[in-house]
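Inspection log for the structure reproduced underneath, given as structure tokens.
Just one protein chain is left out here, and the rest sit where they should.
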Amino acid sequence: MGLAWKRPLIATGLLLSLGLAPPVMAETPPDMLVVGGRIDDIITLDPAEVFEFNGAEVSANIYDRIMMYEPENLTELVGGVVESWEISDDGKTITFTMRPDLTFHSGNPVRPDDAVYSLKRVVKLNKTPSFIVTQFGWTEDNVDELIEVVDENRFRITITEDFSPGLVLNALSATIGSVVDEQVVEANAVDGDMGYDWLKNHSAGSGAFELVTWNANETVVMESNPDYRHGAPAMQRVVIRHVPEPAAQRLLLENGDIDIARTLTPDQIAGLAGNDDIVVTDHPKATLYYVAANVAVEELSDPRVWEAMKYLIDYDGMEETFLQGQFVQHQSFWPKGTWASADAMPYTLDVEKAKALLAEAGYPEGFELQIDSLNTAPFMDMAQSVQSTLAQGGIRTEIIPQDGSALWPKYRARRHQLILARWGPDYLDPHSNADSFASNPDNSEEAGLTGVLAWRNAWADDEITEMTAAARSELDLERRKEIYEELQLLHQVRSPFAIMFQQNEQVASRSNVEGFVSGPVFDLVYYRNVTK
Amino acid sequence: MASSPPVPSWRAWLLLDVPKSSFQARCQRAYIGWLAFSSNPLALTGFLIILTLVLAAIFAPLITASDGLAPDLRNRLLPPSGEHWFGTDQLGRDIFDRIIWGARITLYIVGLVAIIVVPVGLVVGVVAGYMGGIVDQVLMRITDIFLAFPRLILALAFVAALGPGIENAVLAIALTTWSPYARIARAEALTIRRSEYIMAARTQGASLARILVSHVAPMCLASVIVRLTLDMAGIILTAAGLGFLGLGAQPPSPEWGAMISTGRQFILDQWWVPTMPGLAILIVSLGFNLLGDGLRDVLDPRGQER
Partner (left out) sequence: MANAAAELPGTPKGVPAEAADSLAFRLWRRLRAVGGVLLSLALTFLGLTFVTFIIGRVMPLDPVLAIVGDRAPQHVYDAVYQQLGLDQPIWVQYLRYLGGILSGDLGTSVQTSRPVLDDLMRFFPATIELATLATLVGVVLGVPMGVLAAVHQGRLIDHCVRLVGLIGYSMPVFWLGMVALLVFYAKLGWVPGPGRLAVFYEGMVPAVTGLLLVDSLLAGNMTVFWNAVDHLILPVSILGTFALAYIARMTRSFMLDQLRQEYILTARVKGLSERAVIWRHAFGNVLVQLITIIGLTYASLLEGSVLTETVFAWPGIGQYITNALFNSDMNAVLGGTIVVGTCFVGINMLSDALYRVVDPRAR
């Protein structure tokens, strides 16, 4: 219909484009990687502050960290800028030896002073991710004594709280373990801000790439570091383009305007089958999707109701349809495929059992509640599926979809009833998740443990909290693993968390692109081995 | 134009040269208007589209086989067929059923906006126009300020502040649309206040409120209604746009804009998912525009295209 009257317009446009313009270029240059994704979450690229998915990804390619998981082997923790380390007998002090001859992008050598400066910077700036290291007992006042340079190629850290050294090393592989170039940063510092303003959109690292520009909601452009310690990356330039629409991303990929599409939906991926120019690769993630009940709500205070809820989710139905390929079922708080995970999955959709449990808890007729959810895919589809199966058991819910900026304040203030949300660990140690899902040392309103999921849902189980503390400080690796496995199984049954799925990132790329690595944690995405 | 066989008695009554009662006069006016209206094929088409919309909304439970809300994951993304006329969406819901139920939401939105906008616009405009002086100045300044706002952005901001949802979207739209009605009503009131019958009413001692409510306001209604019909399409499009941005009606509600928004990722392989609600919006807003055009010709022959 609409075409007839639009023809003059299109004709004018086409005259311009076909008659005069050079043909539309449909291939990216050979030494340039163009990635399509969503980067609207980036608000800073300062490694002491970065805590958003995409910001952490970019920083992983710009900064080498003290400890690292390298793309060649994502399960082995190795030294980044450090070559080796020594742990004292009491497990409280670790002395690191730097790799020789490393340089920053600026040409400055990477010294132990830089590593010490970077860690102190995290503690002193005290931004959101600083808790990853301040939990070891570091504060603005004592950090100068606890983190210090030993000699020209060694530095030492001392912790005051009880933590397993393995956990400490793992924590130093998070973004806050990134080593920044002290001389460059201090040269750009204003009023003693340790370069806080400047590092937001500049880089001073020693990683495989250097930041060229970051235009919020548009692009991130990185250029390769020819002197990188693993050799210069094959790609001269990496451009990450913000393409929020999955359909648009797919179009761009099929037309060769981008090389890699990061956020396609399962249905888009299915639509790509049969296209020989496109390859789809799987990258298991540690991100978990769960439904949680705020136990401060009267109807949700009974553990039998929580159990009923776990039986009122159509895990199979969702996994086989709209989540196909991008999510796998997982029901404990530490994701499978990682050290110390427990993979038992006792729950399936069982309406009768759930009804019985609800009746036992005094709700034979069910009740009405609200369920909060993010308003993006796949949350909305998940929420609608959960809504319909909960209703079968008698729990009638109204979905309140909202943006993160509206949902998180509500969640942190414990004002939700049921919530559908996701969680990814901050570093690859089970403590990262146990500390949030399981441990809740003070459930009072005043405690304000707003970063802790258990506290947000007003749920505290003393035995589980104690087990979490015991696990984090256990020095014996085998024993530590056993405690975590036990803890997960206990948590699975006793908690108001119905953990449902673990994410599996499906990355679609042009068939000539190889070597892209996306690790289980959000800050382990590497472009340096990519060839095309 | 095919005309129906004449029914002499009431037709003659309606076309009598000299009406015998005011009731007959009113009926005659309406009938003559209808004759003019129905001889305009475009306007008639518009009328039929809106009539269909209203009927669909009323009889939704009879027309549809499902409530359009419950997911049926095993039947997702089916193409249009005899069983599912418009296909099914990503959760296996019948799109035809959802569009029919969505008609209710569309009518609800335009109805609610009209209920807010018309009285507010009338009151402000009539009071300003009739009273004049400082009251007029103040009221018109406020109206001008609202007229000058960038409306879509203001509506966005309002919805963001009030939280997404259909009622809030309606409120936001209403807040940004009432001002032209005040302008129109004021202009009418200005001319009416000098008319003889208002003088007569005043000398008879009718109170101000009474004059405004029963004499001035009704006279302004016609142009306001024409304007409203012409605005309906805009209201529908704005509501759909808000839904598209995720700020209007929320899933699983079958609001058309929201359906396009969630369906847009399927446009490449399952074209029907976003296309059907898009067509629905297009046809209905076209219907309102055609109807408004026709109504204006009938009710307001002076204000061509205004």
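Chains here go by letter, A and B, matching the order in which they are written, and residues are numbered from 1 within each.
Assume a contact is a pair of C-beta atoms (placed from the backbone, for glycine too) under 8 Å apart; a residue touches a chain by one contact, two chains touch by 3 or more.
Every value quoted in this text rests on a predicted model; they were computed, and no experiment measured them.
Asker: Can you tell me which of A:Asp113, A:Glu245, A:Glu319 or A:Glu482 touches the chain that was removed from the display?
Answerer: Only one of A:Asp113, A:Glu245, A:Glu319 or A:Glu482 touches the chain omitted from view, namely A:Glu245.
Asker: One chain is left out of this view; which of A:Glu83, A:Glu148 or A:Asp403 touches it in the full complex?
Answerer: A:Asp403
Asker: Kindly state which of the options B:Leu44, B:Leu152, B:Ala201 or B:Ile225 is in contact with the chain not pictured.
Answerer: Looking across B:Leu44, B:Leu152, B:Ala201 or B:Ile225, the contact with the absent chain belongs to B:Leu152.
Asker: Name every residue on subunit B in touch with the hidden partner chain.
Answerer: 42, 141, 144-145, 147-154, 156-158, 160-161, 163, 177, 180, 183, 186-187, 190, 227, 230-231, 233-235, 237-238, 240-241, 244-245, 257, 260, 264, 267-268, 271, 274-275, 278, 281-282, 285-286, 288-290, 293, 304-306
Asker: What residue numbers in subunit A mark contact with the hidden partner chain?
Answerer: 1-2, 5-6, 8-10, 12-14, 16-18, 20-22, 24-26, 28-29, 32, 34, 40, 43-44, 51-52, 126-128, 130-131, 200-201, 213, 215-219, 221, 239, 241-245, 248, 251-252, 254-255, 257-258, 403-406, 408-412, 426, 448, 450-451
One rule holds for everything that comes next: only the chains that are shown with their structure count from here on.
Asker: Which subunit B residues qualify as touching subunit A in the complex?
Answerer: Listed in rising order, the residues are 70-71, 73-74, 76-77, 90-91, 163-164, 246, 250-252, 262, 264-270.
Asker: Which residues of subunit A touch subunit B in their complex?
Answerer: Interface residues on subunit A, with respect to subunit B: 245-247, 250-251, 265, 267-268, 270-271, 314, 317-318, 320-322, 375, 377, 380-381, 383-385, 387-388, 399-403, 406.
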